[in-house]
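The complex appears here minus one protein chain, its other protein chains still in place.
Moving on, here comes chain A:
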Amino acid sequence: MSAPAGGQGRRTGIRERIIAYFSVLSLLGCGALILVLVYGTPWLGIEGIHGLKEAEIVRALENAADQKKQSILTWLASRRTELAVVANSNDFVGATAALLDQQAASAIPPEDRVRFLCQHLATLKRTVPECYDNLALIAPDRKIIAASEPDQVGNRYRYREFLDAAFAVGAAEQIGTAWGDGHPVILVSRQVVIRDRVGRETGQVLAVLVSVTRPQQSLEALALLPGVADAEGNQMILVGAQGELLASVPERTPELAAQDPLLARLSRQAMTMTESSRLEALPDGRAILSAYRYVPLGVAQGWGIAVAMDQQKAFAPLFSTTARAALFGLAMIAIALVLAGWGGGRVAGPIRELRNTVLALERGNLSARTEAKSGVPQEIADLASAFNSMARRIENSHQDLEREVADRTRELRQEKENARRYLDLAGVMLLLLGSDGCIRMINRAGAQLLGMAPGEPLGLDWFDNFVPHENKKEIREVFEALMRGEQQLLEFYENRILTRDKGERLISWHNILMRDEEGNIQGVLCSGEDITHKRQAELERGELERQLLHTQKLESLGVLAGGIAHDFNNLLMAIGGNLELVRHVVEPESPAIKYLENAYQAIKRAGDLTRQMLAYSGKGGYSVKLVDLNRLVGENVELMKASLRKGATFAVQLQPGLPLLEADPGQIQQVIVNLVTNAIEAAGEGGTITVATGLSDFGVLQLAQSRLEQKPQPGRFLSVDVADNGCGMDHATRERMFDPFFSTKFTGRGLGLSAVQGIVRGHGGAIFVHSEPGGGTRVQVLFPLAVPAGESAVEVAQAEQGKPVARGSVLERAVAKQGDVTELAASGAATSAVAGEHEPEGAMVLIVDDEEMVRLVCRAMLRGLGYRTMVASDGPEAVALFREHADEIGVVIMDLSMPQMDGMTAAEHLRSIRPDVRIVLSSGFSAAEEARRLSGHQGARFIQKPYDLVSLKQVLGQVDPDPSP
């Protein structure tokens, strides 16, 4: 049992319900009874008062009409009989026949016969004066031969149409109506026929006896209809065959009758020669009950009678009675309700007391007991006793239960505390989401991860508060599908969450659905591990691995390119040298000169290619000098203007006062040419290429954007910017633009930007690329500033004139330590020397190279320059030969890369034999590495393969200005 809930509204008691039920039943019963009594139920065979009343009214109307009809027929029958008696009397017939037979001799004068006949008629009128206005005997010539008013004798009868019917053959009697003196009249006729001596009719009509009567006076006298015709609102009328109003009760004049809708309706229906009863609605809204009767007056004519009663007035007594009955019923119901209320109170009192006790028990008063008073019904007393017993047991059970509950509560609290500790101990977020997506439970780690205090997230909507907006809809749909059981549980799921400080964490989830005892899904228990750092580390490691792989790939490519370039340089050395030798032995006018020149140009281009490859691999030539960057840029841009497309323009912005750049001018030139060439091709016709130089400081963050794997140290850098407004590059192209052999141009070799990258990398610089599709491209190249900004271009001029600078390049500085660089002889001497194959008389040059072709070419070229030569194919042979001819050999040209003993080792041995030996090192690799290896050695020069006669002469001149041994 529970107390009445406030939200359920106040419930009614037994007494009130008894009263309510009784009221409803009484009202329904009373209403139904009244309805049945008034209107009846045809399917039960009960005819209602209304129907009975209606039938009674109709019957009364019909009776009134029937009585009137019968009275009219009786009245007419009386008139017909009276006329028949007169017309058939022998005296009357005889007198009439005698009067009309003018030729017949008679002792009685005609006047006496007329008087006789008139007395007959007057006597008849006097007998029933209310039934006759006058009587007349009319001859076939339509003249009155006798009348109740003698003064009419001799006149023509006024109702001629009626006479036509009255004289018709066989029409012994006739009844009709006519209009006379402002009122209708009833005409009744009887033929006066001749009979033979035995009384048989001869068929001859002597005259017609006609009576005239005003109907109104006669009808009123005959049959008024008490209670019907004279009641207010009721109407009775008699209508002639043509619809004329003959009489009415209450009396109405014919003129007014046409304007009265009731009379008009009754007249119209009454002349239809039918009899019926009906309920009719008048145009003025009244409803009438009416009865119609037809009074046949002959074979083809008759009168109509109509009796009508206003329905509302007719039923007024019934409605009044019904209303009084309803009021009486309501009064009886009210009395019955009072009695029902009193009886209900008597019945409900003990129950109410018992209820109060039960409510007290329900509210916690376990000591509540009820008391059966005297006079209480036995059932209630038994119920009270049983209740008291039950209450005692409940009280005892309740006490036991409270103790047990207290124990269990303590245990549960302990277990709950333990569980909370277990959860808090967990290193991962433990989260329980209800089916509505709100947090039902979260452990300490979870709250900390969210940046909130323990317990603070409880009740918050997980998706609204902790899921990024862009993922909210998707994750909520997944969650709701889980709650509906439409989707399998996602045990492993990762998504980002938002913390209070608007940070994002990546969480890896393990989920378990929580169900109630019936198996319904109540929520989901989630275990979330913060894998943000782990995933970040994985990403970074992957990126490093990728960069490492890329670097390794590039290094491998560099090694490969360097090796290929080295071997190619040896081959090109042999080819080019031999070509040059051939060109010197062929007549200048020979047609072969042209072909030799073509082949030589091809060798030059092949040499360019190997230089690019070496530049990319970092093994390109490295003739480090102090370079005026503005001048170098300006000269090269000026040269490249010839390559501009139609309408394209150059914009050169050189920052004045730039410090000198310590670099290989050839490679710097290579960088400028490659970048500008790409810019010209990207800008196309009408484009704009901007080349600028500058000096700026760059920090770590800026340098981190460099496209080189090795980022330079922050500091001041000289820069060269090359920009165009061409088509730009997409991301994929930008990523691969420095890859060797990658080109977007049909004829490109894909080595230009690779060489730029290798050159800048070799100079310890950086490269920035800014390009978007359609937005042009800007490439900025940085070179570290090694020379203080104060050093001017004068030093540069000195450097470019071949004079060593105080702080030259690594190689220059190494070579400069010998201090005795000699100039080679002029190339003209070489030309003459080459022309002859004899051993010259000049200094002895030891040629050391493992490549026989190189040895042969070099020897030929040296002989052509006037040197004597000795050759050795490797290091040991060179050392042995030098030990034997140490005084004789002036210069040693030694290849650096040789089997058994490389050039450096061999050079060391040679110096151990004769320390002042002059050595020219040659190699197909770049000079940078060799320069480092030569660092600290005197009398060493370097010549890059492939070299020509001029280069050889020049380098020999530098190491031994006096070629004589």
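We take it that contacts are C-beta pairs under 8 Å (C-beta built on N, C-alpha and C of every residue); 3 or more make two chains touch, one makes a residue touch a chain; residues count from 1.
Please note the rule applied: contacts and distances are computed from a predicted model.
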Query - Per UniProt, the name of the complex member that is left out, chosen from "PadR family transcriptional regulator", "Subunit I/II of b(O/a)3-type cytochrome C oxidase", "ABC transporter substrate-binding protein" or "Glutamine amidotransferase family protein" - result: "ABC transporter substrate-binding protein"
Report task. Decide which residue listed in A:299, A:700 or A:732 touches the omitted chain of the complex. Result -> A:299
Requested in this report: Could you tell me which of A:41, A:123, A:253 or A:272 touches the chain that is not displayed?
Outcome: A:272
Query raised in the report: Hey, which of A:58, A:449 or A:673 is the one touching the hidden chain?
Result: A:58
Report summary line: Only one of A:47, A:395 or A:877 touches the unshown chain, namely A:47
Report task. Among A:14, A:37 or A:165, single out the residue that touches the unshown chain. Result -> A:165
**Report entry** Contacts of chain A with the absent chain, listed as residue ranges
**Finding:** 47, 51, 54-55, 58-59, 77, 80, 161, 164-165, 168-175, 196, 200-203, 269, 272-279, 294, 296-302
